[in-house]
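Following: one structure in structure tokens, then a few remarks.
Note that this complex is displayed minus one protein chain, with the remaining chains in position.
Chains here go by letter, A, B and C, matching the order in which they are written, and residues are numbered from 1 within each.
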Amino acid sequence: MEQRSLYTILENAPLAQDVFRLRLLGDAGWIKRPGQFVNIALAGKYLRRPISVCDWDGDVLTLIYKVVGSGTEQMSRMAPGEKLDLLTGLGNGFDAAPARGKKIALAGGGVGVPPLYGLARVLSRAGESVCCVLGFRSHADVFYEHEFRALGCDVRIVTDDGSCGAKGFVTDVLKSLDYDYYFACGPQPMLRAVHALGKEGQLSFEERMGCGFGACMGCTCKTLTGYKRICVDGPVLLSGEVRFDA
Amino acid sequence: MEQRSLYTILENAPLAQDVFRLRLLGDAGWIKRPGQFVNIALAGKYLRRPISVCDWDGDVLTLIYKVVGSGTEQMSRMAPGEKLDLLTGLGNGFDAAPARGKKIALAGGGVGVPPLYGLARVLSRAGESVCCVLGFRSHADVFYEHEFRALGCDVRIVTDDGSCGAKGFVTDVLKSLDYDYYFACGPQPMLRAVHALGKEGQLSFEERMGCGFGACMGCTCKTLTGYKRICVDGPVLLSGEVRFDA
Amino acid sequence: MPDLSVRLGTLELKNPVIPASGTFGFGYEMARFYDLDLLGAISLKGTTLHERYGNPTPRIAECREGLLNAIGLQNPGVHAVIEHEIPRLRQVYHGPVIANISGFALEEYVETAALFDACPDVDLLEINISCPNVKHGGMAFGTQPEAAREVTEAVKRACKKPVYMKLSPNVTDIAAIACACKEGGADGLVLINTLLGMVIDPRTGRPVVSTGAAGFSGPAVKPVAVRMVYQVYAATGLPVIGVGGVATADDVIEMMSAGASAVQVGAQNLVDPWACRNIIEELPHKMQKYGIEALSDIVGRAHRA
Partner (left out) sequence: MPDLSVRLGTLELKNPVIPASGTFGFGYEMARFYDLDLLGAISLKGTTLHERYGNPTPRIAECREGLLNAIGLQNPGVHAVIEHEIPRLRQVYHGPVIANISGFALEEYVETAALFDACPDVDLLEINISCPNVKHGGMAFGTQPEAAREVTEAVKRACKKPVYMKLSPNVTDIAAIACACKEGGADGLVLINTLLGMVIDPRTGRPVVSTGAAGFSGPAVKPVAVRMVYQVYAATGLPVIGVGGVATADDVIEMMSAGASAVQVGAQNLVDPWACRNIIEELPHKMQKYGIEALSDIVGRAHRA
């Protein structure tokens, strides 16, 4: 049965404006798919902070998070050697199987980009060719462009102000691409726009969570296949079940 | 004006059963008298913990505290090099002047003993001869016997079970001594018994405090000279003003 | 070996620790964390006659030592709970089950309660007249003594199993509500449900939770819960299940000293899914430390001089 897991911080360094990469030493054997997440306890904060897994290798977990409030701000001040209490094994993650052999596009926005990295690695190793459209606010916010390239992905950067890559929205670039399966992760308006382009794919959602493991129903959304808890029935939903009107 | 003071832990080591000595590096210039106290902030605890000053020298403060709950338990796990946030300059402390040239007895019980050490040092240096009666529950609880001796005090240990020194109460030994001024610090029943012996002296009280600096009236007691806040009008009261009936 | 067993009327629990309704789902999903048969009992997710989605998200906000929730009674309806959820729970849990029942009208409470009453897997009925998160959602029944008495009477008439009324703390006089439930025939009381609170994001100036105000729980509310358990125990003498901010074995002992015969652990399950197990494991050590031989001995000891 699942036990409380303590991880040791190996690295906790800025990657872009207000964005940090956290590398943790500890059990990564629970990860079944990219796009799963952990829930991190912080001293003095009652709720845990859910953060998606960016990458994993042996017993090292890589997370990328943005400082958005006092909790993540506190996390950003933690030093290598300090311990973090993580709930693991959370979320369904992306299913790479239906994309096999297809022309795959990954669409990421902001802190929605990190889980796509782990997915891109899985897809690349399986020999799939992957095109990534990564959206950020501005040049100072961009991260992991080169890491995605190093996996062999075709990487397109989009920024709101055009200070890096194309100017505009992720969908502005995405709709010009030739793809027939997509994976998307980012803010709700981006997901809605990607979904509206009409191809088949998977979308990873964010929601305020109470627990992260399905007990409180705090993060339920309506889908065409019933009510889904983002934490256990998601965060990844199929394009065919998603409803943006509900 | 008073500023928030951060101290660095130099030592935090067990001295007797559940009793720890904490040596802190930082400003000790505020101390005017033995018997004053500090109020210590602890992470995750809303109220500060008032702890009497045992001794001070240059920029080193020595406190002795007993683990009585989760706050002091937490404090006991802190390591040298860690910082503590202290409110300082608290309490009136013992006034050595009225004892000058008299036959002085110090009566201490348990964690009431530490502030008497700083007082004994002040009195000894002033050339006074001091007899100390120090009461503890049992042999394992005894501390600072030798430290008091090293100041030149005549030290009598009393324990509830006779496992060290005399068996019985502090007052059992005190009443056999020839003294005409006393200083007492310890649990309320001990203070009451010492006071009942009828000599002149000063008594240091403990009370649950809200603030430690006179704002909340949480620790007020009735005296013959009016209502006194233990934190600012005390903790030391004169034998002539104390009321145990109120 | 210290004796952890307690009684709720005729129902015996091997220990007083019960996950509170709404913080443990229908139980079976928690079996990934520990053996649920360790628990004293389980209180199921609040159930209504018909399926409910609940409130729009965000339904959750954080605050100091607690959280707000505005789930809004999301549940699949009593029929689905009896047909699907309870059988699934029974595959991994064999102890006492408490059904938690909400309604929007007297008849709904009665119909839902009667269905659970007829379900052999349910041991005790917890009637929630205190949900703060739905309009006309029970809290009205829990803030008027006369209305509280009427619901209690109506449910009691329709059911054979013990009926415990779950009370709202958002009232001037909790003892009056509790006494009204007693007059209505309640076998026991469960308190407190959540306080009504609000968290506003200083950045946007808007409430974080979609409903504005929402139910506030966690260690922050424990002093209110202990005070109300103390008052209700004194006023009614009925068995009380104490709930509100319990996170440690010391909290269980505090709540029982105030007058609780058993204790529910709520918010803490959400941040520490092993909370109930840890408390049950910690209790014998604390009992030994405080010289408590049998937990049932300390019920209401704060009232004894």
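Rule of thumb we're sticking to: contacts are C-beta pairs under 8 Å (C-beta built on N, C-alpha and C of every residue); 3 or more make two chains touch, one makes a residue touch a chain.
On a predicted model such as this, the values are computed, not experimentally measured, just so you know.
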| item | value |
| --- | --- |
| Neighbouring shown chains of the undisplayed chain, as defined at the top | B, C |
| Sole residue of C:10, C:91 or C:172 that reaches the chain not shown, by the stated touch rule | C:172 |
| Which residue of C:87, C:223 or C:237 touches the chain not shown here | C:223 |
| Residue among C:207, C:239 or C:266 touching the omitted chain | C:207 |
| Residues in subunit B touching the chain absent from view | 1-2, 4, 41, 45-48, 71, 87, 89, 207-211, 213-222, 227, 232 |
| Residue numbers in subunit C that touch the chain omitted from display | 63-66, 68, 143, 170-172, 195-203, 205-207, 212-213, 216, 219-224, 226-227, 230-231, 245, 250-251, 253-254, 257-258, 286, 290, 298, 301-302 |
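Rule of thumb we're sticking to: only the chains that are shown with their structure count from here on.
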Contact-connected components, subunit A excluded, all else fixed in place: B | C
| item | value |
| --- | --- |
| Top chain pair, ranked by number of contacting C-beta pairs | A-C |
| Between subunit C and subunit A, distance of the C-alpha-averaged centres to the nearest whole Å | 36 |
| Centre-of-Cα separation between subunit C and subunit B, whole angstrom | 46 |
| Inter-chain centre distance, subunit A versus subunit B - centres from mean C-alpha coordinates, in Å | 57 |
| Per-residue multi-chain contacts in subunit A, two or more chains | none |
